[in-house]
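Below is one structure, written out as structure tokens, with a few remarks after it.
Every protein chain of the complex appears in place save one, which is left out.
Right, subunit A next:
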Amino acid sequence: MNHADLENIYAALARKIDEVGEAQSELFLAKLVLLLAHNNGDAEEVLECIDGASASLVTNN
């Protein structure tokens, strides 16, 4: 994936989050993760990503 692809995905996600609305965005993102996990197929890698994404979460946000 190149930089432009990543930028496009970033923009598509931002737009979709706005489209589904703040109240539904958590559900939407959880569904998206399950879909991507299923497509990825490597359970270990997905679990690593879960840890990676939860790192550096700042509590005061």
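Some notes on this structure:
By our rule, a contact is a pair of C-beta atoms (placed from the backbone, for glycine too) under 8 Å apart; a residue touches a chain by one contact, two chains touch by 3 or more; residues count from 1.
Assume contacts and distances are computed from a predicted model.
Missing chain, UniProt name from the options "3-(3-hydroxy-phenyl)propionate hydroxylase", "Acyl carrier protein", "ABC transporter substrate-binding protein" or "Twin-arginine translocation pathway signal": "3-(3-hydroxy-phenyl)propionate hydroxylase". Where subunit A meets the omitted chain, the residues involved are 3, 6-7, 10-11, 13-19, 22, 25, 52-53, 55-58, 61.
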